[in-house]
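Only one protein chain is missing; all other protein chains are in place.
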Amino acid sequence: MERRTIFPGWLLPVALVLPQLALTVVFFLWPAGQAIWSSATRTDPFGIHTRFVGVENFADLFIDPLYIDTIWRSVLFCVCVAALAMGSAMVFAVAADREIRFRGLYRILLIWPYAIAPAMAAVLWILLLHPQIGLIGRWLNRIGVAWDYKLNGFQAMLVVILASAWKEVSYNFIFLLAGLQSIPRSVIEAARMDGARGFFRFRTVVLPLLMPTVFFLLVVNLVYAAFDTFGTIWAMTSGGPGKATETLVVKVYRDGMVNQDIGSSSAQSVVLMLGVIVLTALQFRFLGRRSGGA
Amino acid sequence: MASLVLKDLSKSFGNVAVLHGIDLTMQSGEMLVIVGASGCGKSTLLRLVAGLEAPTSGRILLDERDMAPLDPAERDIAMVFQNYALYPHMTVFDNMAYGLRIRGLARGDIKARVESAADMLGLLPLLGRKPRQLSGGQRQRVAMGRAIVRQPKLFLFDEPLSNLDAKLRVQMRAEIRRLQRRMGVTSLYVTHDQVEAMTLGDRLLVLHQGRGVQLATPMEVFDRPANTYVAGFIGAPSMNMLPATLSHGGTAAVTSLGAVIPFADGRRPGEDGRRLILGIRPEHVALDPAGVVLQIDLVEPLGSETVVIGRLPDGDLFSVKLPGASPSAETIGVSIPPDALHVFDAETGLRLPGGSAP
Partner (left out) sequence: MNGRIDWPAHVVLVLGAVLFLLPIWLVVTGSTLDPDAIARGELSLVPRLGGLGVYASVMTEGSPGAGPVWRMLMVSAGMALTIAFGKIIISVLSAYAVTFFRFPFRMTAFWIIFITLMLPVEVRIIPTYSVMSDLGLINTFPGLTVPLIASATATLLFRQTFLAVPDELMEAARMDGAGPWRFLKDILVPVSAANIAALFVILFVYGWNQYLWPLLVATDPKLDTIVIGIVKMIGTETKTEWNRVMATAVLALLPPIAVVMLMQRWFVKGLTEGDK
C-alpha cells in the first residue's frame, strides 16, 4: 500500500519523522532492551552485585507454582472480562440498532462511559459494593450474604471482573453498533423473507457478517483485560486478599516496584511482551488493518 | 498566447512503453484535442506536459523554453482535472484564489481576478459555498475557474466532462469552447469521446497505442482518415470496412462479393490483386434495389435518422444510416458510391490516396 503521488526530496521527511523515532527509541526500544537484559540477570538482596544468569529467571518463573497460578488466574480473568464486556455490549448494540424512538438518546447514554478511567470504575464500584457504605454492599450483608471483598478472595475476583467488564462495554458497544449498521438492510430483509426469525436469524446471518468486528474486539478486550485493568485491580484490591486478584500485570508491578525483584519482574515483562506481540500479530494477519483506541 | 512544441516525446514505465516519439507543434491560441481509446497514452502525454511525470526521452518546449528542469508550479500551466480535484474544505472563492495566494498576489488583485473568472463562468452567487454543496456541473466550472484565474500560458484539460451526464456534457462542451476562444489561451484537451473531439478541437491528434497516428483538423480527420484505426474511431456508427483487392490496373477495387467499385479520385499504386480494405461510412451508403442484398438484423430508430445493422451475403456485418424512418422490409439493397469510398492498404492499414502514378 503506497501512494502513487508523492513529493520529491528526503531531507524534510527525515526531519519530520525524527521526533517520533527519537521518542520511540528512548522510551520504547531502550527500556525494552533493558527489560530483556534485566530479565537475564539477578541481583543480590543488597543490590550490590548483579550477575548474568541467562534464562534462569525464566526457568524459575515457570517452575514456580505461584507464577503458574497467576497465569491461570489471569487467563480466567481475561476470558471472563472479555466475555462479559462483549456479551453485554452485543445485547445493547442489537437493541440500539433497532428502529425505535429515542435511539439517538440511548446511544449517547451508552457511549459516554468510554470516558471513565479504569481506576475510576474501581472507585465507583467500591462506592457501590463497599460492605459498610455501598448501596449494594450493605444490602447483601443485610440479606445474609457475608459480603466483604477485602476478605473473601472469590468475591474480590468477582468485583474486579465486574468493574473491569463494566468499563469496557462502551467501547465494544460503539464498534458492534457500527458493525451492525454496516450490514446492508437488504441482506436482513432477504433473510426475513426466507423465514429466518429472531435469534436464529441473528446466529446464522448477522453474527457471521459481524465476525471481523467481533474478532478485532476480542483481541482488544483481551489486551485491555491483561494490561489496562491494572488501575482497576490495584485500586480495588491491590491484588488481594492475598493473591486472589493478582493478575500478571499486577504481579509485574508488585515484584518490581514493591518487592524490588528486578530480575524476576523483567522476566515477567518479557513474557508479557511476547504475549502481546503474538496477539497483535494474529490480529494484523487476520484483519490486515490497524487496531482502534489508544 | 504561447506556443508548445513536443519533440520526439517518449515515456516508459519500467519496461512498458506508453508513448513513442510524439511530435507536435501547436499554434498560439489553438485548442488541440488529443483523442484515443482508453489506454492509448493520452493522459500520460498530458501529465508529461504538466510536469507531473518526467519523459523518458524527448523534449517539451513552451515558448521555446525547455520545460524539463521545471516543477509543475513553475511552468505557468494550469490544469483542469477529470475529477475536478477541488479542495473540499475551502469555499469556491478560496479554491480559485489558492494558487494566486501562493504566488503572492495582492488581495485586491486576487479578488478582482476571481470575481472576473466567476462572472465568466456564472459562479458569482456560489463563491461562498463549499464543493460538497455544488452540483457536478458547478464543480466542473469551479475547476475551470481555478485554471482561468492563473492566466497561464497553457491550459490542460484531462477529460473534464466524462463525469457529467449526457445533457450537461453537451452544454459544458459549448461553454468550454466559447471560453477558450474568448480567452485565446493555447489549450491541450484530452478525451476518449470522439464527438467532444470533433466539436472542440481546432486540430485533433489521434493517439493509438502510444503513437500519434494523425494530426489534422476535425474535418480532415473525418474526410481523410490516415489509417483504418482513425477511420473506425471517428464517426458513429463506425465506418464499414470491407476486404477487397486492387483491380483494373489500379483504377478499381473488387470486393469479396465480386462487386466492382471504380475509384473516383484516381488510381492506387500496386499490382492487381493487392489486398485492400475499403471503407464506407454508414451515412454514405446508398440504397440500391439492384445492389448487394443486406439481411437486416437490427433497426435502431434515432428519430431524425435510422441506423440499420445487417449482414452481407458473405456474413460480414454492415451498417447503414438512413434519413427519416426505418424501412419495414427484411432486406434492403445497398451499394457504395465511388466518391465516398476510402481505400486502405490491408497490410498496414494506411490510407492509400488517389492519383498516384501507375
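Order as written gives the chain letters A and B; numbering starts at 1 within each chain.
We take it that a residue touches a chain if its C-beta (ideal position, glycine included) is under 8 Å from a C-beta of that chain, and two chains touch if they have at least 3 such contacts.
Keep in mind the model is a prediction, meaning the values are calculated, not measured.
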Next item on the list: Check each of A:Q155, A:T245 or A:S265 against the chain that is not shown and name the one that touches it.
Entry: A:S265
Item checked: Sole residue of A:A82, A:A96, A:M157 or A:L222 that reaches the chain not shown, by the stated touch rule -> A:A96
Next item on the list: Decide which residue listed in B:H89, B:R107 or B:R178 touches the omitted chain of the complex.
Entry: B:H89
Notebook entry, point to check: Footprint of the hidden chain on chain A, which residues?
Noted result: 1-7, 9-10, 12-14, 16-17, 19-21, 23-35, 38, 88, 91-92, 95-96, 98-102, 106, 108-120, 122-128, 132-133, 135, 138, 166, 169-170, 174-175, 178, 182, 213, 216, 223, 227-228, 230-231, 234-235, 249, 252-253, 256-257, 262, 265-266, 269, 272-273, 276-277, 280, 289-294
Check: Mind pulling the chain B residues that touch the left-out chain?
Finding: 50, 52, 71-73, 77-79, 81-90, 98-99, 102-103, 146, 150
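Everything below uses one rule, namely that only the chains that are shown with their structure count from here on.
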Check: Once you find the CA centre of chain A and the CA centre of chain B, what distance in Å lies between them?
Finding: 61
